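With one protein chain held back, the other chains of the complex are shown just where they sit.
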Amino acid sequence: MMITEERVSLKHLLTVESLSNQEVLGLIQRAQQFKHGDRFKPWHRPMMVANLFFENSTRTHKSFEVAERKLGIDVIEFDTKTSSINKGESLYDTVLTMSAIGIDACVIRHSDEDYYHQLIQSNTIRCSIINGGDGSGQHPSQCLLDLLTIYEEFGDFDQLKIAIIGDITHSRVAKSNMQMLKRLGAKVYFSGPKEWYDPKFEAYGHYLPLDELVEEVDVMMMLRVQHERHDGGTSFSKESYHQQYGLTNERAAHLKPQTIIMHPAPVNRDVELADALVECPKSRIVQQMHNGVYMRMAILEAILEGKA
Amino acid sequence: MMITEERVSLKHLLTVESLSNQEVLGLIQRAQQFKHGDRFKPWHRPMMVANLFFENSTRTHKSFEVAERKLGIDVIEFDTKTSSINKGESLYDTVLTMSAIGIDACVIRHSDEDYYHQLIQSNTIRCSIINGGDGSGQHPSQCLLDLLTIYEEFGDFDQLKIAIIGDITHSRVAKSNMQMLKRLGAKVYFSGPKEWYDPKFEAYGHYLPLDELVEEVDVMMMLRVQHERHDGGTSFSKESYHQQYGLTNERAAHLKPQTIIMHPAPVNRDVELADALVECPKSRIVQQMHNGVYMRMAILEAILEGKA
Partner (left out) sequence: MMITEERVSLKHLLTVESLSNQEVLGLIQRAQQFKHGDRFKPWHRPMMVANLFFENSTRTHKSFEVAERKLGIDVIEFDTKTSSINKGESLYDTVLTMSAIGIDACVIRHSDEDYYHQLIQSNTIRCSIINGGDGSGQHPSQCLLDLLTIYEEFGDFDQLKIAIIGDITHSRVAKSNMQMLKRLGAKVYFSGPKEWYDPKFEAYGHYLPLDELVEEVDVMMMLRVQHERHDGGTSFSKESYHQQYGLTNERAAHLKPQTIIMHPAPVNRDVELADALVECPKSRIVQQMHNGVYMRMAILEAILEGKA
């Protein structure tokens, strides 16, 4: 796949599906340049980014923050617990405030799906929105870092066999990944509990038994069981989930030599995958977190470079 | 009104009434210079400011933080929720600690009126105090940014007609504004619920019916209904407050062409003013937030420039 010389420029980053393949590959290429030591060019004026995380986060939040600092951006942390949100101020008015005080872009994680619609339609709000996760909706920066990690490993997406395993219905990143991977030429497969699988995923790949997939695929993409998005009624014990749908040590023994294991983290150790596999040679979980910083640098640059 | 060439220098900023007219105008002028692109001169040594917000805040807190970063100040955020306050440490001992570790100035918002008295009398505490709001007392930086917004619009305060509407008794900024505006030559009027009006305000202006004021004044300064400062016993529904004391679309239609609408925010939309008015051409609410950053730069500079 050809990679363009032209730098990607974005107004917002809300969903990954709105990016062209060329833009995705452009961001991957730029992230790789940052990873290989490319220093950012100083901004033509000081840039300011606010991080607004209305849901708990370690990786996404701190990874964006590290990326911002590496790019020499002034970072404004917004603490929902001590803000005027507690006086009833809306998300819209909060972002309007950020815009008014000169924030160039807001990274937002919020429990409402599509929380950003009103924000980007405003004539008054001038700051760009970078979606750090919306409810059970989208998580574009996670999808892009996953794509970077796969691309880095295999150099191409064409005909790659990728299994997405687990709590697909509640996963923000699974839905993006299945669409993007298919569009980029990969073959997607699914497995996991049938109650967390939706027939509409068939548009992107097929459901197969887990034990069949472990012997076939190039990428085992395990999804987190999102206890916090279930209403307490998960019908599995940790042990039974692990035995039925987890990557056990036994199953891992059947993976092909070049196959890699991915997981967006935080991992429920001994649930989605065996404790010992998290940091095993096949695992790219630490690498995914590491790549997340460089992908977010690429995203931030694509958003900010066009700012007047 | 003449504006001096001399730069304002302050030890603390606790109340706005303690400033001379000359100092107020000096700060307004300096804020305008910052707004028009004046870059700060680098400090003769690194400066460090701590933000201690014991009450919820978005605008004041983040606006100070943006101002600090624009001035190249090292910002220390103090999180009351994870501090030794929870081990029973007093405000005095907290600020004593800030002073001991080398903080040059503390921006403090606290629910106690006059919380700062003990702090400024200490022989040991050496850091300057910038009052970011004390209980129902003062909120000097908000008053100054309001004055900047009015001055920017009209070029003078003399004979300007300004209406302050709403929850005056609980408003930190209303009390400062009425005093300062009168001192600077403006004519102040009041309206709103009689139970939130105190006869002592008569020293600064007169209470008039709202429908009379909308046709007369140059500035409609709407105040937030501070649900969080009432003991649950507000006797108005949102709708009845809006109809009786709010700036409805109907009332706004009677404003003079040059009249501007102000509000310290967060706005209770459709309570103090109609939703559609918040971002209408007459509104200066976004402008107030924008100006807040530049006024706080002027304040911080006036406080820090004299530091050894």
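Every chain is named by a letter (A and B) in the order it is written, and numbering of its residues begins at 1.
Here is the rule we go by: a residue touches a chain if its C-beta (ideal position, glycine included) is under 8 Å from a C-beta of that chain, and two chains touch if they have at least 3 such contacts.
Predicted, not measured: the structure shown is a model, and the values here were computed from it.
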Residue of B:79, B:156 or B:275 in touch with the missing chain, whole complex considered: B:79
Among A:80, A:111 or A:124, residue touching the chain not depicted: A:80
Sole contact to the chain not displayed, among A:192, A:205 or A:292: A:292
Hidden partner interface residues of subunit A, rising order: 53, 56-59, 61-63, 65-66, 69-70, 77, 79-81, 227-228, 265-269, 279, 286-287, 289-290, 292-293
Residues from subunit B at the interface with the omitted partner, ascending: 46, 48, 50, 74, 76-79, 81-89, 93-94, 96-103, 122-124
